[in-house]
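These notes are about the structure you will find just below.
In this view, the complex is presented without one of its protein chains, the others remaining in place.
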Amino acid sequence: MPDAVTDPREDDEVRIVELDIPSDVRLIENVVELIRHECEVMDFGRRQIMLNVPVALSEALSNAMLRGNRDDPEKHVHVRAEVDANRLVVEVGDEGTGFDLNERSEDPTTLDHLEREDGRGLFLMRQLMDRVERVDVPNGSVVRMTLHRA
Amino acid sequence: MPDAVTDPREDDEVRIVELDIPSDVRLIENVVELIRHECEVMDFGRRQIMLNVPVALSEALSNAMLRGNRDDPEKHVHVRAEVDANRLVVEVGDEGTGFDLNERSEDPTTLDHLEREDGRGLFLMRQLMDRVERVDVPNGSVVRMTLHRA
Amino acid sequence: MSFSIKKEGEVVVVDVEGQLIVGNRQELKQKVLDELERGEKKFLIDFSQTGYIDSSGLGVLVSLSKKIREQGGELRLANLNDDLKTLFELTKLDTLFQIADTRDRALQSF
Partner (left out) sequence: MSFSIKKEGEVVVVDVEGQLIVGNRQELKQKVLDELERGEKKFLIDFSQTGYIDSSGLGVLVSLSKKIREQGGELRLANLNDDLKTLFELTKLDTLFQIADTRDRALQSF
C-alpha cells in the first residue's frame, strides 16, 4: 500500500461529506468527528473545531433524531456538509413534520429557565453558528447551518 | 430533550448506513465506527465486531481511496452498509477504473512474501468476510462484502 | 467516552473522559445518582479530560445539581478549559454552578 500523500489542497477546493443514518444518538459522536475533520483540513480555527462545530452539530443531530424522527430508528437522518476555505454549510434533514424556527426563540439564560434541563439546543446552534435556517422538503424537514471560517 | 429510548428492535429490522466522503484515509476510523456500531446493535459476535468487520472494512476503504481513487480528495468513496439480524452487506465504491478480483489472489503468507509490506488487504478481506465480490458500475467500481452474523 | 469515579477523602470525584453528550449522559447521571443513594453528599466533576458538552450534557449537570442539593449535598465543577468555559458563559450556567479552576481548589472548597 503506498503512503497517503498529504492533500495537495487548492484554494477552490470544496469537500463534501454526505451521510444517511438511522436515528440512533450513539452515532452522533462519529458523525461529528467526520465533519469536524473536514473543517480541520480546511484550517478552521481551533475554537471552531473544538466548540462551535461539534456542539452545534450535535444539537442539530439530536433534534433531528429525537424531535423530528421521535427516536424511531427506522426513520433516517440525512447529513450533508460542504466545506471550503470560506465556510462550512451543513444540512441536517429528518423525516419529521418540521417546526417553526422563528417561534422557537425562547432565551434559556433567563433566571426562571436556568434550572430547566432542556431547551438549550436551538439557542446554542444560533450562538455558535453564523446562520441557522430551516426548510421544508418533501417528506421531511431540514436545518441548515452556516459557519464562516475564522 | 427527552431520554433516548433503547431501540425497540424487531426481528425484521434492517439498518442502513450510507456515506459519501472524500478520499482521505484519516476518515476511515470514524466510518468503521459507524458501521461497527450497527453490527453491535444487531448483536453480531464480539470477534466480528472487534476483528472481522473493522479490519475488512478498513482494507476496502483504503483500497478504494488509495488504489481506486489514487488518493485524490476530489474523488469520493461511497459506502453503503445494510445490517439485519442475519448479516452485514457492505458496499464500498470508488471512482476508479476497477480491477480483476480473481487475478488478485496472491497468497501473502508464503515465505517469500512474508517480508513484504503490502499485498495483505484483499487476502484479509477474504479471510475475514464470508464473501467478497466486485462489480463495475457507471463511473466506478464497487467491492461488496458479506458477513453472516455469528 | 467514559466516566471514572473515585473517592478523595469525603468527596466523590468523577472524571469525564471524552464527550458528555446525548449518547452517554444517562451513564453519568446514573453513576452519580447511585452514589447519592449510597449516602454520599459531596461531589466534584472534573472536566480536564473532557472534549465537548452538548445541551443534553448540560441538562444532566443541571438535573444532578438539583438532586444533590435536595439531599443536602454539594456539587462542584473543576478544570473547564476555555471552550467549555465559553459554553457555560453563553448559557449563563456559570452562574448556577460552583466552578473551580483546579481540582485541588475544588476539593478544598467543600
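By letter and in written order, the chains are A, B and C; residue numbering begins at 1 in each of them.
The rule is simple: contacts are C-beta pairs under 8 Å (C-beta built on N, C-alpha and C of every residue); 3 or more make two chains touch, one makes a residue touch a chain.
Just so you know, these numbers come straight off a predicted model, no measurement behind them.
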{"item": "Residue among B:D12, B:D100 or B:E115 that touches the chain left out of view", "value": "B:E115"}
{"item": "Residues of chain B in contact with the chain not shown", "value": "25-29, 47, 50-51, 54-55, 58-59, 62, 66, 108-109, 114-121, 123-124, 127-128"}
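Methods note: only the chains that are shown with their structure count from here on.
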{"item": "Gap in Å, rounded to a whole number, between the CA centres of chain B and chain A", "value": "26"}
{"item": "Geometric centre distance via CA averages, chain C-chain B, whole Å", "value": "39"}
{"item": "Residues of chain C whose C-beta touches two or more other chains", "value": "22-23, 55-56, 59"}
{"item": "Per-residue overlap in chain B, given as positions that touch at least 2 other chains", "value": "1, 4"}
